[in-house]
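Structure record follows, encoded as structure tokens.
Complex shown without one protein chain; remaining protein chains in place.
== chain A ==
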């Protein structure tokens, strides 16, 4: 008996149940805690290999019906996703009114993103991609401010356009090959006609929207900045893993086709734009949440660059960076949540928090060093691998850009650290800080994430060695001459 579908079905069912329990605080708290524990176990119950839904399988050499593909790489990705999900759920329990709606939407997002990661069927991927978009919009609307509504509306507007275009691309691919299954489609794409390249273009548009690469970067950053900070931690996790999943699909389908090199170049250019725009916009922000949001875009560029290189080392580095990034960026957003509880997120009005919450300051500093790629934290390991992958295909410029963007990240992060924790402040401000309590559960989640930052920085092999087999299967070696 293969329990693989439970990874998607269990969160969805719990989302429906919790949605109906909205307002009943005690039951919601209890159930949320149980679900958060159960989520961590979920990735380990499936068996590796294909899973065909409703008894369909390979008939007459063609795969019919919806299929999931599960392997070590996807297990690691889903485990990280579920871990961040359960930490965010536990943090959310500390909010004054335990909120069934919030838990339900988070679970819906978790289910849909894990389905996007698992799916081996293009239409199934599209459906869950749209559900993820709706869940993210819902999470932003749940924070209930005017600006949040605006950001959500703009995100939905773009989302409908990108979603329709993605479906158009899937229609092109379906008409060119007659099948929707990704593993199957690969075999039929070799006799390529121009329609296939239309499909590729549309898939890339869908990918940029789902992951917040340019030209959708401002919309996505707005979304992160307007949600409550601990919700933003969840949102950026969703978009990083959608990016990983869709990039793997594109590589799997189109790698080695004639003219793919052009698309390759376009993807690398997009990721460079993402990196540079993200960090430049972050340097200009005066609001801590916006600063973090633009850094999420910039780091998304790193992930995309690694995956777009398409060599086994590049793919491993990209996925590893995605995992590291969601860990330290969630820690930063949780730190921002604690600061937000004390006194807003406007950098000009903050200051002098170090003596009030020294432990949080230390953990946030660890995460900040990790995001700027300082050893011995995890960001260093994956950025090093990314630079190595760029050098391996004879693109030293890419490695140089990565290092320069890292320096920009370091500068803006240290500026924010000074302005929040070290800048001297008045006596009355300290009294104001002391009057507001610190959310304890957020500190617990922050501690777990910081521990993971250091653990993966010292022993990267526990993740990296699991990523290699699939990367060798998909990636090809090539080098610029």
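One rule holds in what follows: contacts are C-beta pairs under 8 Å (C-beta built on N, C-alpha and C of every residue); 3 or more make two chains touch, one makes a residue touch a chain; residues count from 1.
Keep this in mind: contacts and distances are computed from a predicted model.
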Protein name as given in UniProt for the chain not displayed, "Cytochrome D ubiquinol oxidase subunit II", "NADH-ubiquinone oxidoreductase chain 4L", "Sulfate adenylyltransferase" or "Methanogenesis marker 5 protein": "NADH-ubiquinone oxidoreductase chain 4L"
Hidden partner chain, touching residue among A:35, A:81, A:180 or A:336: A:180
Candidate in contact with the missing chain, chosen from A:127, A:266 or A:374: A:127
Contact residue for the chain not shown (choose from A:17, A:38, A:171 or A:276): A:171
For chain A, residues in touch with the removed chain: 123, 127, 130, 133-134, 137-138, 141, 146-147, 149-150, 152-154, 156-157, 159-161, 163-165, 167-168, 171, 174-175, 178, 180, 218
